[in-house]
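Take this structure, written in structure tokens, and hold onto it; I'll ask about it next.
Note that this is a trimmed complex: some chains were dropped, and none of the rest were shifted.
Order as written gives the chain letters A and B; numbering starts at 1 within each chain.
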Amino acid sequence: MLRDIDPILSPDLLHILRAMGHGDELVIADANFPATSTGQRITRLDGLEATQVLQAVLSVMPLDNFVSDPALTMQMVEDPSATPPIVLMFQDIINDVADHPAQIQSLERFAFYQRAKSAFAVVQTGEQRLYGNIIVKKGVVAP
Amino acid sequence: MLRDIDPILSPDLLHILRAMGHGDELVIADANFPATSTGQRITRLDGLEATQVLQAVLSVMPLDNFVSDPALTMQMVEDPSATPPIVLMFQDIINDVADHPAQIQSLERFAFYQRAKSAFAVVQTGEQRLYGNIIVKKGVVAP
């Protein structure tokens, strides 16, 4: 463990977050997401909720404020305009923790998969709630 | 995730548990344990408690009933005969989950480190309670 760094940030996840640059994206995936077959780099946090992981990630990773969609979730297949409960919790965490305000945007399911394929990395969590996936884009640390 | 298998058993940990044979030992280590410099094989379950991990491990791994000490914890340095609270919880889990009864035995701190060096693998958890380490020895599945 390290001082003042959330201990659920494992050695590999810290390395990934530190190596990412402006505009690189991270997928925080739920337990059913096909992470191994999708991601360019994979790390796992089995047993943890996606909300825990999002909170830990945003505590160290700046969110991109150059674009209007630095946080993306998957649209409900049956009702694209609805918001799954976990997405409301994601939004609360962004509101509380992120260095910049951001309104979560959403992608149609297969567009979300495509976006995930080009992301820097995927963190597979143990999240069991439906639609428990979010993509966050790294911003810059102001000098 | 798989049916009827505790989802905190990650792909790597399942592989380790399945590849271990009779007499091989697994160290479930707390968040401060020097796992990377000690273990022959390492896997991580950051953010989880050692008690959660012990319960999941024993749900699939038989405990060795050929020896009298298939479960080993570290003695408190200041009082070798005392039992840290988490060890009582480890004992409860063994009583509840293990396929064979076993009384936890203990090793002096440096003897514990030596034993860990020859173990099959170390699982580093996020356990933050003191003395949150346990070594379990794999038994056989009766035909």
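As a working rule, a residue touches a chain if its C-beta (ideal position, glycine included) is under 8 Å from a C-beta of that chain, and two chains touch if they have at least 3 such contacts.
For clarity, every value in this text was computed on a predicted model and none was experimentally measured.
Here 2 copies of the chain are placed, and the complete complex recorded in this file has 10 of them.
In the analysis below, only the chains that are shown with their structure count from here on.
In this assembly, the C-alpha centroid of subunit A lies 32 Å from the C-alpha centroid of subunit B.
Against subunit A, the residues of subunit B that register as touching in their complex are 1, 7-11, 31-32, 44-48, 52, 126, 128.
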